[in-house]
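Below are the C-alpha cells for one structure; questions will follow.
Every protein chain but one is kept in place in this view of the complex.
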Amino acid sequence: MLIDLHDLLAKYADTRKRTMALAEPLSDEDCCVQSMPDASPIKWHMAHTTWFFETFILERYEPAFRPYHFAFRILFNSYYNGIGEKYPRPQRGLLTRPSLAEIKAYRRNVDERIAEVLPHLLRTQFAADIAALVELGMQHEKQHQELMLTDVKNLLSMNPLNPAYSQAPLQQHAQAMPMRWHAFDAAIVEIGHAGEGFCFDNEMPRHRQFVEQFQIASRLVTNGEYLSFIEAGGYAAPSLWLSDGWDWIKTNQFAYPIYWQRLETEWHEFTLHGLQPLDLHRPATHISFFEADAYARWAQARLPTEAEWERAALGTEEGSPSNELHPSAAVSAGQNGLAQLFGAVWQWTASSYAPYPGYVAAEGAIGEYNGKFMVNQYVLRGSSCATPPRHARITYRNFFPAGARWQFSGIRLARS
Amino acid sequence: MLIDLHDLLAKYADTRKRTMALAEPLSDEDCCVQSMPDASPIKWHMAHTTWFFETFILERYEPAFRPYHFAFRILFNSYYNGIGEKYPRPQRGLLTRPSLAEIKAYRRNVDERIAEVLPHLLRTQFAADIAALVELGMQHEKQHQELMLTDVKNLLSMNPLNPAYSQAPLQQHAQAMPMRWHAFDAAIVEIGHAGEGFCFDNEMPRHRQFVEQFQIASRLVTNGEYLSFIEAGGYAAPSLWLSDGWDWIKTNQFAYPIYWQRLETEWHEFTLHGLQPLDLHRPATHISFFEADAYARWAQARLPTEAEWERAALGTEEGSPSNELHPSAAVSAGQNGLAQLFGAVWQWTASSYAPYPGYVAAEGAIGEYNGKFMVNQYVLRGSSCATPPRHARITYRNFFPAGARWQFSGIRLARS
Amino acid sequence: MLIDLHDLLAKYADTRKRTMALAEPLSDEDCCVQSMPDASPIKWHMAHTTWFFETFILERYEPAFRPYHFAFRILFNSYYNGIGEKYPRPQRGLLTRPSLAEIKAYRRNVDERIAEVLPHLLRTQFAADIAALVELGMQHEKQHQELMLTDVKNLLSMNPLNPAYSQAPLQQHAQAMPMRWHAFDAAIVEIGHAGEGFCFDNEMPRHRQFVEQFQIASRLVTNGEYLSFIEAGGYAAPSLWLSDGWDWIKTNQFAYPIYWQRLETEWHEFTLHGLQPLDLHRPATHISFFEADAYARWAQARLPTEAEWERAALGTEEGSPSNELHPSAAVSAGQNGLAQLFGAVWQWTASSYAPYPGYVAAEGAIGEYNGKFMVNQYVLRGSSCATPPRHARITYRNFFPAGARWQFSGIRLARS
Partner (left out) sequence: MLIDLHDLLAKYADTRKRTMALAEPLSDEDCCVQSMPDASPIKWHMAHTTWFFETFILERYEPAFRPYHFAFRILFNSYYNGIGEKYPRPQRGLLTRPSLAEIKAYRRNVDERIAEVLPHLLRTQFAADIAALVELGMQHEKQHQELMLTDVKNLLSMNPLNPAYSQAPLQQHAQAMPMRWHAFDAAIVEIGHAGEGFCFDNEMPRHRQFVEQFQIASRLVTNGEYLSFIEAGGYAAPSLWLSDGWDWIKTNQFAYPIYWQRLETEWHEFTLHGLQPLDLHRPATHISFFEADAYARWAQARLPTEAEWERAALGTEEGSPSNELHPSAAVSAGQNGLAQLFGAVWQWTASSYAPYPGYVAAEGAIGEYNGKFMVNQYVLRGSSCATPPRHARITYRNFFPAGARWQFSGIRLARS
C-alpha cells in the first residue's frame, strides 16, 4: 500500500484544527467543568485525543521519545487498562490544572512532533501500521468532536441562564414531509464493512444474515409526533414500556425528553443555539432507547434491527452537513425514498451491541477500543447534526446504554 | 382440540403438590424471609403462583367469583401492571402475615375451586383458552419451583451456620469426561418452537436464521477448570473482562463464585446439601454472564449464541432427573456427542434477550409475562439440576441480567 | 454489701419471664423478620439478652465454662467490639436458623446455669461484681423489652393487613387536661444519680449545673395540638425547622408522623392495638427530634434541657403501668403539677447526649455500653407506655438520633 504523506498530514491538520475550532465559542471555565460522570470536560477531550497520538504513535515510534508530561499519561488515559493507571472518570472536571492554555501547548507540541516524525516513519517497514494508527487517531478524535458538542450542551443546559453555544439563528418553519413505509423482502444479506476505506473493528467482519421481510419509515419521528405520544399519556402507561424503562422513568420522574422545558403553556427545547420554542417539524432528539422503544410500541411499530437499517440504507451516503447544530426537518427523501439517514439524529436500533460472527479485537491496548463495551448497550445507526463531516457510513455502529439521553439520538420506526 | 380433563387435573395436582413438597424441609421462618431484592420468600412463591390461578382463571371464569382475600390481590401480584397495584418487591420479606399456614389454606381453597370449576369450563366455548391458561399457570409455577430452590439457597448461604436444605449426601468422585469440540457447518436454520406442545410466547415464532460455521464444547466448564482461571489471575486481568464486568467485580470485590468459600487452604462450596469440599469434576455453577464471558476469553473461546446452542442441541431431550440438587459431573455424552445440555446448569449464551422476528405479546396482563423484560438481559439455554421434571426443551429461553449469580448458571464454550 | 440471693434470683426470673411473655402473641415468622436496620428481630433480642448473661457472667465465672454454641458468640453480639467479631446488624433478619425454638432452648439453658452458679458465686470475693453484672444484665434486658415492642410495631406497620399485636381494646374518650406552665427560678442544681439503687454509668457522676429560670409544660403535646401544627402548614414552612430537619422531611417526603394514615378524610394511627382512629387527646407519639423541635418553634416555645427536665421532675416516681401499649391522655397531674413524666412517651430534650463532667466508662467490653454513643444523639427523659415496670427514674438518660421515629417519643414544651 502506497501512503500519500501530504494527504495524511493535511487530513491530520484538518482534524486537529476542527477540534480547536469547536472550543472557540467557549470560555476557559466552560472548557473545564464536567456536568455528569458520562460527560467529560472540553479540555479533557482536547488533551485525551492528543494523548492518543502521543501514546500510540510517538511513544512507539519516535526516536528518543520522552513524554510531554509524565502526569498527563495518567490524567488523559480514558479506559485503556493496558496502558496503566487511569484518573477516575467522575473527577475529570476537578482538573483546573493543567490549564486550557497548557493543554493547547500540549496539542501544539504533539502536532509538531507528529509532523516531524511522520515523513520518516512512512518510509519504514511500519509505514502501513503507522498510517493506520494515524487514521484511527483521527477517527477517534472525530468521535470526541461529537462528544464535545453533546457534553457541552449538557453542561450549558444545567445553567439557568440558558446560554447558547452558537449565536447563529435557527432556520424557521420548514415543514416535515409525510411519513411513508418502505418495504423489503426476506433475504440473506451481507452486513458489515467491505472495501478499502477506514472502518472501526466492530464493523467487521462482513458476514451474512437472514433478514425477514420488513418495512421501514421514510423519515424520523418528529417533535410533533412525540408530543402526541406525551399528550396521549405515554409516560403514564406501563404497558408501553419495557419493565426497566418503566422503573427508569418512575425513579427519575421523567415525563418528557431531557432538554424540553415547559414555560407557562408553551413547550421549549434547549439547543446549542439557546432555548427555542419546540419546532414540531424537526425530529425528536435526545431520546433514550427506553423512550424510543415505548414510542414505537405506542405507534404500533417497533425499532429496526441494525441489519434492517443497514439493508435499507444500502447505497446511501452522508450528504453535505447543515450549518445548524440541531437536527433539521425532513423536507425531501433520497433516491431510496428515505430521508434523514445521516446528519439529523442517530437512530436507535433494536439490536444489542454484540460482536459480529468472527469478530476479533486488535492486540494490545488498541484492542480496548470497541469490544469490551459489548454488553448492555444498544446500537445506533446513521449520524447526527453533531457528527463531523466525512465520518459517517452505513456500516458505522454507534452504541449507548438504554438510558442515555444526552446524545443526538432519535427514532426511525420499522414494522414486520 | 380435545382436552383431556382428567389428564389436566392430574397434572395440575402434581404441579401443586410438588410446590408443597419443596417447602417440606423448611421452617415457617425459612419460608418467610427474603435474602435480597432479587429473591422472594418461599411463602410468597407459594401464594403468588396461587394468585396466578385465582386471577387469570377464577376471576375471569368462576361464576359468582369473590376474591379469597382482598389484600392478597396486591400482596401477591408480582409485576403485572395491568392488574393494578403491587406490593413493593424488596419488602416481600416483611410479610410475616399472612402466615405460612394461612397461605397453605389459600392454596387449598384455590385448588378446590379450580377442581370444581374446571369440568364445567372445559365444556364451554372457552375450553381451549382455559386449558391454555391452566397449562400456563402450571408452567409458571414450575418456574417458581426452580426459584424457590435458588432463593432459599441464597438465604441459607448467608447464615454462618451453613444449614443444608437437603440432608441427602452428595455422590463422590465421579470423573468428568474430557472436553471435545463438535463442529457445525454454516447453514440457514429454523429456530424457535414448532409443533403441539406447550411453549412460552418468547419461543415463537419459529423463524429462519443464518448461522455461520462454529464449534461447541461437549460438556460444561468444570470447577477444576474454573479454578485454573482464578489461579491464573483471571479476576485481576482487565483485558479478560467486559468493561462493565470489570467495574462490577472491582466495585463488589468479587474474586470467585458467589458460593465458594476458602476455609484455610481448601476451597469449599455452599450447596443445597450444605457446605461441601469443592468437587473439581462437577460443573462450575452460580457463574454470572460477566464471569462466563471472561472465562471464555481466557480459554480462547467464546459463549455460543442461542441459535448455535439450539442448533447443536437439535433432537436432544431432557433426561431423567438426578436426585441431587447440585449439578453432576459429565460422565458420558448423548447421541449427538454433547453432555449436560439439560439437568446440570443453565448455559449462558452470547445473545441478548430480544424478541424473535414477528414476536407479538399476548393481549392484556398475560402479555406482561415475557416481552417487557427484553432489555439488558442475556439468554440462558438448557436447564439445571433445580429445574422441575418435564419443564425443559431445546427452544426454552431463560434470561437473567449479566450480573446475576444466584441461579444455577454455568458455561458451555463455543468458537468460530 | 449484703446481697439477697433469693431476691436476685426472683428478679432475674421475673425479667426473663417477661421477655418470653412479650413474644407470646407473635408467630415464629413475626419473631424472625427485621423491618429496617435500626430494628432487630424479636428472636434476636431474646438471644442477645441471653448472650449478655452468658458472656459477662458464665464465661467469666462459671467453672468449666463452655459456650452453648460457638456461632452464637458472633451471631448475638450487638456492638461490643471488645468481644470480637460481630454479625452485620442489617442482616440480623436473615437468621432463620437458629429457630425460635432453638433460641428458647438457649434461654432455658443459660437460665439454668445462672440459677446453678449464682448461689456459689455470691459467696465468693466477686459477689458484689457479679451481683452488679446480674443487675446490669436485667436492666439491659428491660431496655430490649421496650425495643421488642417498638421493633415489632415497626414491622407490623409495614404490613397492609395492619395486624394488631394486642387484641385488647383501647380505652375511648378520655379528655386531656388543659396545658399549664410551671415556673422555676435560676439555681445551681445537682444533676445525676445519687444513692443506692441501680443506674447506668451515663447517669453519673452527680454534678452541679447552673440552670437559668424556665417554665415547663404540665403535660405532653396532644395529637390534636400536633394536628393543628400540620394543618397550619408546619411541614411546609422552612423557618420552623432546623436546616437538617428540613432536608430530612423534604428528602423523605414526610408530612406527618410515621404511623399516621389518612383514610379518605379521617386520620388514623397504627398502634400495637391495630389501626385506630386518631385520638386527639392522647399525646403525639413517634415524633422525631426534628419534628419536636419544629413543633416547639411553631408553638413559640422550645424543648427543655435535660437539666431542666430533671429539676422539674424532682421527687416524682413512675406510677403504676397502664394496661395499654399506647400512651394515655393526661387526665390529672401529680403533686408537682406535672402529668405524664413517666409511662406515656419519652420526652425529647434539647440536650445533645454527652458525658457528664467527670464521666468515666467502665473497663473492658462492659464499658462499651453507653459512652461510645455520645455523639449526634439527643437525650430523651421520662419513660413510655412500652417501658417495663420498675425501670424508669428521673435521672435516666435515653438517647436517639434526631431522625428516629420508631420509638414512643413525644414532646413536652419549655420556655425561658
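Each chain carries a letter (A, B and C) given by its place in the written order, and its residues are counted from 1.
We adopt the following convention: a residue touches a chain if its C-beta (ideal position, glycine included) is under 8 Å from a C-beta of that chain, and two chains touch if they have at least 3 such contacts.
Quick caveat: nothing in here was measured; it's all calculated off a predicted structure.
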Original post:
Touched by the hidden chain, which of the shown chains?
Top reply: A, C
Original post:
Which residue, A:Pro63, A:Pro160, A:Pro178 or A:Gly197, contacts the hidden chain when the whole complex is considered?
Top reply: A:Pro160
Original post:
Just one of A:Leu22, A:Met46 or A:Leu95 touches the chain that is missing; which is it?
Top reply: A:Leu95
Original post:
From the list C:Ile3, C:Leu170 or C:Ala354, which touches the chain that is not on show?
Top reply: C:Ala354
**OP:** Over the whole complex, note the residues of chain A touching the chain we left out.
**Re:** 27-33, 35, 71, 74-75, 87, 91, 93-100, 155-156, 158-161, 163
**OP:** Would you write out the residues of chain C that touch the absent chain, in ascending order?
**Re:** 79, 81-82, 186, 188, 207-210, 212, 238-239, 241-246, 289-290, 293, 350-352, 354-355, 357-358, 367-368, 372-376, 402, 416
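As a working rule, only the chains that are shown with their structure count from here on.
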Original post:
What is the chain whose Cα centroid lies farthest from the Cα centroid of chain C?
Top reply: A
Original post:
Using CA atom averages as chain centres, what separation in Å is found between chain A and chain C?
Top reply: 59
Subject >> Centre distance in Å when chain A and chain B are each reduced to the mean of their C-alpha atoms >> reply: 38
Original post:
In chain B, what residues contact two or more other chains?
Top reply: none
